[in-house]
Each structure stands twice: as C-alpha cells, then as structure tokens.
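First, the structure itself, so that you have it in front of you.
Some chains have been omitted; the remaining ones sit where they do in the full complex.
Order of writing sets the labels: A, B and C. Residues in every chain begin at 1.
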Amino acid sequence: MTDIAKLLGDEADALLGYEVTGIPKDRLHLPGPDAVERLYGPSDRSPQVLRNLQSLFGHGRLADTGYVSILPVDQGIEHSGAASFAPNPDYFDPENIIRLAIEGGCNAVATTFGVLGLMSRRYAHRIPFIAKLNHNELLTYPTTYDQVMFGSVEEAWNLGAAGVGATIYFGSDESRRQLIEVSEAFEEAHELGMFTVLWCYLRNGDFAVDGTNYEDSADLTGQANHLGVTIEADIIKQKQPTKNGGFPAVNFGKTSKLVYDGLVAEHPIDWCRWQVVNNYMGRIGLINSGGESKGESDLVDAVRTAVINKRAGGCGLISGRKAFQRPMAEGVELLNAIQDVYRDGSVTIA
Amino acid sequence: MTDIAKLLGDEADALLGYEVTGIPKDRLHLPGPDAVERLYGPSDRSPQVLRNLQSLFGHGRLADTGYVSILPVDQGIEHSGAASFAPNPDYFDPENIIRLAIEGGCNAVATTFGVLGLMSRRYAHRIPFIAKLNHNELLTYPTTYDQVMFGSVEEAWNLGAAGVGATIYFGSDESRRQLIEVSEAFEEAHELGMFTVLWCYLRNGDFAVDGTNYEDSADLTGQANHLGVTIEADIIKQKQPTKNGGFPAVNFGKTSKLVYDGLVAEHPIDWCRWQVVNNYMGRIGLINSGGESKGESDLVDAVRTAVINKRAGGCGLISGRKAFQRPMAEGVELLNAIQDVYRDGSVTIA
Amino acid sequence: MTDIAKLLGDEADALLGYEVTGIPKDRLHLPGPDAVERLYGPSDRSPQVLRNLQSLFGHGRLADTGYVSILPVDQGIEHSGAASFAPNPDYFDPENIIRLAIEGGCNAVATTFGVLGLMSRRYAHRIPFIAKLNHNELLTYPTTYDQVMFGSVEEAWNLGAAGVGATIYFGSDESRRQLIEVSEAFEEAHELGMFTVLWCYLRNGDFAVDGTNYEDSADLTGQANHLGVTIEADIIKQKQPTKNGGFPAVNFGKTSKLVYDGLVAEHPIDWCRWQVVNNYMGRIGLINSGGESKGESDLVDAVRTAVINKRAGGCGLISGRKAFQRPMAEGVELLNAIQDVYRDGSVTIA
C-alpha cells in the first residue's frame, strides 16, 4: 500500500488529522458499499440506471467501496492531440487509453465518441464506458470557449456506454444554453438506462479579481454543484477548491456571511466539504479532477487531492494527464496510489 | 388556534372588519370544499387533472377547505444554496425540505427536479409534488434575468409530480418567449394529467418610477394574472400588491380610469381583490407568496398576508423562506399559523 | 325589426341606394343559404371542415342565411382586462362572455384559450367556439407589436373549438414569420376538421403619410386579404376601409392605375367591394370588425358598418367592444340590430 502520510510530508498532520466543525460529517450522506441502494435507490432513477451505477461502483480496484477512480481522456479534443499525446504517442491509439484504465484498476474510462466507438465491441463489456458528449476544441481561431455536442445520447448507448458525461461552463454567457442541452441529454441518458456525470466547471474571465482567479473557489464551485445536482447529474466532477470568497470578491450574485464566518473554515478540506454539502449533503457523489501533469510532483499532488476529497466526504478522483502523459507502467502506479487513499481505512472522513 | 386579531395588533380592525364595495364578493367565485368540481369541472381539464387537483386540495391541514398552503423551495437556484440554506444547512438535504412540508401540514411541496427526483420513490405518494420547471440562476455574470427550463414536463411526470410550476417574467423582453414555452409546457402537463401553477411575476427595471417599484402594483399584477389564466394556469402565484397605479405611473399600456376611481379602493384587500377579479372572477385560484424572511416579524407578516389573501377571495399562501430559514419546529409553527387563518371561520370574505 | 333607413339618417340614401359599377355584383360569388356547399364544396376542405363551417353558418339568429354575426372578446389580452372590462366587470367572468354570444343570437363566440377552456364542457356543444390562437399583449414595456401563440391548434380542438382564429400584422417586419406560423396553424386546423378565420390586419407606422393612416385603405387591406385567402383562410376578418390610395400615398409595392380610376369609386361600398374582390371574388367570406365603443353612437355605427359590408358583398360582422362594454341587455340589442341588417331583404347587394 502507498504510504500516504510519508508522501504528504509536512502537510500530513494538517490534512490527515483535521476535523471539520462547520458542517460536521454526521450531517452528510457518506460513500459506502451500499451507495447505489442507499443514495440512488429512493430516487427517480430506473432499475437500469441503478444497474449501470452498480457496474461503475462495482468495477476495478475500488470495487464495492463506494468510491470511484475514473480515467478521463478528452484532452486531445479540449487541447490538442499534440499537446496531450506527444509525451507518450502510444495514446494516439485508442486501444491504449482503454488498456490503461483496465490495467490501472479504474472503475471506468471516460473519453470521446471516436475512441469508445472504435473499440466498442472489444472493450465495452470489459470496463464501463463513460461517453463524453460535448467538447470545446481549440482549433477554431480566434479561440472561443463553448461546449459543442459531438454526438448523441443514443449514439453513446449504441456503442455500449454505461454512462454519459458532459460539460457546462457555469458563469459564462453560454452556460444557459449548455444547461438546457445537458439537462435534455441527461434526461435522455436516464431514459436509456445510463448514469450521468457532469463536468461542472466555472468559466468567466471576470471571475479573476486582482490577479486571483476565483473559478476554483469553494463558494462558486459549490453553487455550480448545486445547479448540477438540480439537473439530475448522478456524479459531479469538480475542480478541488483552493480558496473561498468568490462571491464577495467578484461582488455579484447572492451568498451568506455565514459561509465565510463559521460554516466553512479556511482549510482545503472545509472548502471541499462545501462542495459536498452543495451536492445535496453528499447524496450525489463528488469527484475531483486531477489537473495537469507537472512531472515529478504528480504522485504527491494526486494523493493529496485524493486525501482532501475523501476526508471532505467526496467519492473519488478522475485523473487523466498525470496518468497518461508518462509510460504506461508509471501511469498504472499513479492510478493505484490514488486508489490506495480510498482503500486505506486510516484515511477517515474529517 | 392562532389568535389572529392579537397578532395583527393595531391593524386588526382595518383588515378583519373591512368590506369591499368596488367589486363586491357576490360577483366572485369563491374557494370552498367543492372547488374542484364547481370551478374546474366545467373546463377542458381531464378527469386525471381533476384527480390531481383534488390530491392537492385534499391534503394536509387545509384538506377539503378549498384553500391551500404550499411550501416552495427553489431559492437555492434562484438566489444560491448559500444564501438560502446557510441559516439552516439541514435543508441542503432534499429530504428535509419534503419533511418540513409534511410536518408543516402543507397541501404540497413545490421544488426543483433535483430535490424531487432524488426523493421520488420515497415521498411522491406521501405528499403532492409540484415540479418547478424553470428557474433564473444567479451564477452567470453579469447577472441576467431570464427563466431557463431545467427539465421537461415528461421528466416531472416520471418523478411522480401531481402538478408543475413555471415562472413568467411579464413586462420583460423575454416574457413572450417565456409565455410560449410555459403555455406549451402547461398544455403538455394537462395532457399528462398534472395541474399547472404559474409563478406570475412582473420584472422590468423601468417599472420603478421616482423610487417607487410598481412590479407589485394591483393593476400590473392583475393584468399579469389575466394573461396567466389565459394560458390555462390552474393556480396563479402572485406577489400581494402594496399599491395601485402602475399603468399610469409608468405611462404605458391601456387601462381604465374606473380602476383608480371606484372599482379598486386604496386598501390592501381591494388591491388583492383586483388580482382575484383578473383570475376570471376567482374561478382560477389566487395564491400569494410570502416573501423574504426578516426574522422576528415573520409570523405577523405571514398571518397578515394570509388574512388579506383570504378576505380578498384568494385561495391560499405559498411561503418558503419564512419557513425554512429557521429551525424546523419553528417553521412548522409558522406554516400552521398561516393555515389557521384559512381554518378560522371568523376570517370572512370582505 | 330595426328601422335601418331611419338609423342611417342623412346617409340612408347614399348607402342604401348606391349601385357599384367598377366591379359589378354579377361578377361576385355572393353569400347565401347554400354557401357551404357552393363556395367551399369544390375546395380541398374536408367533410369535417364543411361540417364545422355549417355549424357556424347554421347557428343563431342568422342561421342559414349565409351571413354570420360573431362575438369576439380578446381585448383583455390585446389591450388589458382593465381597459376592456371596467365598463362592465361582469365580463371578467368567462361564462358571461359566452352567455352574451348565445343570448345575442350570434353564430359563434371568438375568444381566448383561457375563456373557452374554462367553460369548455358546459358550452362547446351549445355555440360554436372560435379559439383565437395568437395575441399581442400590452404588458411588455416598451410596447411592442407582434403576435405570439398562446396555445396550440390541438389544444383548441381538445377544448371543443369549431374553428380557429389568428392574426397577421401585414406590412410589418414580423409579418413573414407570422404568415408562416399562421399558415402552418391553419393547415393543422384543417387536418383536425376546424375552419379558419384570419384577423387580417395591416400594421406599419410608415403607412401613415401626412397625418393620414392608410392601414385601413381599400387597396392595402385588399392586398392583405389576397394574401390571407392564399394561405387558406376560410373567412377573412378585415377592418372596413375608410379610404383608398394606400399604395400611391406610401409609394411602394405594385398596384394598377385602374384601381383608382375606374374599378373602385370613391364610396365606402366600393372600397369594401374591393376587399370582397380580393377574397377570390367573394368565394371566401369577408367579415368586417366593429371597432371601439364610443357610447351613444355605437348602434348607428354598427348598423352602418353592416349595411356597407352586406351591400359590398361581405358576409357579416364581428363586433365586440360595442357589445360587451355596456349592460348585457343593451349588448344583446346591439347584436340583434346588426343581425337585422342581414335579415332585412330590402338591404340588397349594391
């Protein structure tokens, strides 16, 4: 097993020993082996959706823990194939993307129509597929940021997907059109028995104030989550917060002083807890994303993110670039280290 | 029972003893135990719609009185989760929202797809669900005011809703698109056997003249109601008026001098009566909203609103923030006090 | 019977004795008891449409004359409830609108979804319903003029309508979108067996030249009619012209000098005759609207309009405000006076 405390170094105590007092853990609905029945059972999701959720929660090294580790690969579209795969060109071949997820012990692989479609009959029955429905591509000039549907929900079902994923850029002009598109897609996915994962991002140039970007603040991302669960996302993918105070800094919207005074302390686990709270007190699973690869520090960074997510009440990690922008064996190692955080009973809910 | 006269204090006589002369009560169709048959029976609403209306009128502490008390919770979207639930974070958990409605003796709970969907199989058979179809969210920057569909009418039916709710911002640029969207949604809801509730709001910055905001004037809200009943709303939710004279002040549209000279006196009950008149003389139920929570005065404010609504000929109250932005027991108490106004035979039609 | 000549006073000879020479009456297809078979029989209208047309032509005091008298009430939307019903607030109650049409001996009542829907099961079998599909409302600020669909054709059929009505504002920017919407609605109405009535209006601020408004000129309204019959309106509702010469005054479009030299004399009956000519030589019925209520002169005005319409070759009148902005008994009297013009054999085709 990964020695988590050792990896965290100086931060070990601050992260592993911290206890949340603002919204204490006993107010939350926490992950667990019975998550599908306990959390989604009373909902309007159909038995086919429950089965697909169970296929997700029951697969890979985290099978039946209530936690998930997902390999996401859509950066070839969101950035470019060159930027994403030049470090290890093997991943231009879609089969290797899926092999990494399988060998890395992931619960699922989340990637594009093209990749999943081409490997459909060989792998859809070997690991749950999450088909990413929309993307922003960077080949249009001048660069614009908007999510475009690359295929249909029915096409995702036809290629054997267990779930679908989609992005909304909350905060932006286009967010409302995206919200409508994605809520319709999620409804159709549920009708076809697939679960739904929302890439629940903030994007607005004006959320940067005096050099600080509040797109990953606890309060703004929390509210994005609150909108995301409202359109029946089954799992929310969100960046892990690095600060609080987005609403007051940008000076818009409505918030409450209590969020900055007592409910959310100035600690990464409290910031992430606020995301969990906004996920209907944890009833809807929160997974955090791993962020870009920075080379040597990737392992520590990934484990740190996982510790915060788990202790805050989240249900897993979705880490791509750190895993595929290196040799496959190293990628497997990194994914396993993440999973070890969730398998390690000594990492508790804060 | 709540001592209404005592709560109203100095205003008790002015409110409880007032008689309307402009449009006297004998011109109205009034609420009553036979409302569903008498008011909706001759209409084009199907037997399934009548059954769902009866499920609404027949539930809770006001069962079979012809009056309704509804708990609405969509402020997490319309404002933010932080602003709405920080006073009592328990309500981040959707189950508590529904529990408050049940324990508070409400006829129904009106809230979002996310909340109702997640609690669907546990509660849809225990209290009528009103699924709010559209919302304005405040996470987009700069702030804009427009209603966006968060799900479909069929999705509402699938999660067990008895009725649907939707907002139109009359007066605004977007009102006509909203009117088309909502009239189509209401038609589909009726086809699926659900009743329809219109959040019938005015919104236009230019309705404020010389520091006075006429968005809650009797004449403008009355006309909004008149448009609302035209698209076959079964119940109109409207702010209670605090003045008259919106058309003359803004100096637009068409009105009649009679509305300011003899038909509508300068009294809160007359202003509210004009809303009832515009609801096809009361054939379509008028419920007023409770407004924001101000703390200690909430109970008095809520009872006062109920008295005016009832005496004007309205059929109930829909009060959210006053009820859920405090401990649950206090919320139940407040909801019961509202209901007591309608249960109290001494509060008559003016 | 109404003494028409006496009512017309000084104008009696000029109106009752006039003979048209431009387009003489023997070129027209005239109203008559066999109108449905003779005029609509050879058309593409289905037997169900013919039955509904017969239900219209066969109802009320003008039954089986080939003429129609229709009560239209949509001014609560087009203007406001206050402006329309303050003179007699009884008409806020939809039942009274329908009762006026029945007691006034009308062939049909043309009003909103809300009114007809609420009274559907009680009255749809007692008088033909014409459901007005679209409206312009005056609650949006700044005021705009565009027709918006308030419901669907199927909804009209479901509430028991015999026909549908819709407005196009010809001349305006929005007219082409409206033309497409209405032609699609009319096609659907015909498929469902309902007849179609076009509120065939001109609206363009630039049609006023040197203080004269040509929106009711014979040539512009005539061309509007010609467009209206092209999209398969079964009946055209048009304002009665008060002048000719719109095309030359505004200086646009294409016309012919003959229309101002010999085909259309400077006489109200000739102006109205040109509207009939543009209705496929009278094969499609022309009804004129009654205009606003001016109080005492209403009876004379209405009878005068009817005389011109009948003598020009039109098939009836559609008069609302003159009838419902007074006590019901007086309204019935006014409607009956209009009908008497068409029942009076001494008022001939000019």
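FYI, a contact is a pair of C-beta atoms (placed from the backbone, for glycine too) under 8 Å apart; a residue touches a chain by one contact, two chains touch by 3 or more.
Here the structure is a predicted model, which means the values were calculated and not measured.
Engineer: One sequence, 3 chains in place: how many copies belong to the entire complex?
Structural biologist: 5
The working rule: only the chains that are shown with their structure count from here on.
Engineer: Line, ring, star, complete or other: which describes how these chains touch one another?
Structural biologist: line
Engineer: How much rotation, in degrees rounded to the nearest 5, is required to superimpose subunit A onto subunit C on the basis of Cα coordinates?
Structural biologist: Superposing the C-alpha atoms of subunit A on subunit C needs a rotation of 145 degrees.
Engineer: At what distance in angstrom does the C-alpha mean of subunit C lie from that of subunit B?
Structural biologist: 38
Engineer: Would you kindly tell me how far, in whole Å, the mean C-alpha position of subunit C lies from that of subunit A?
Structural biologist: Comparing mean C-alpha positions, subunit C is 62 Å from subunit A.
Engineer: Where in subunit C do residues touch two or more of the other chains?
Structural biologist: Subunit C, residues with two or more chain partners: not present.
Engineer: Along subunit B, where are the residues that touch subunit C in the complex?
Structural biologist: Per the touch definition, subunit B meets subunit C at residues 23, 27, 29, 41-45, 170-173, 175-176, 179-180, 183-184, 187, 204, 206-207, 219-220, 222-224, 226-227, 229-232, 247, 250, 252-259, 263, 277-278, 280-281, 283-284.
Engineer: Okay, in this complex, where on subunit B does subunit A touch?
Structural biologist: 76-77, 79-83, 86-87, 89-90, 92-94, 112-122, 135, 137-143, 146, 148-152, 154-155, 158-160
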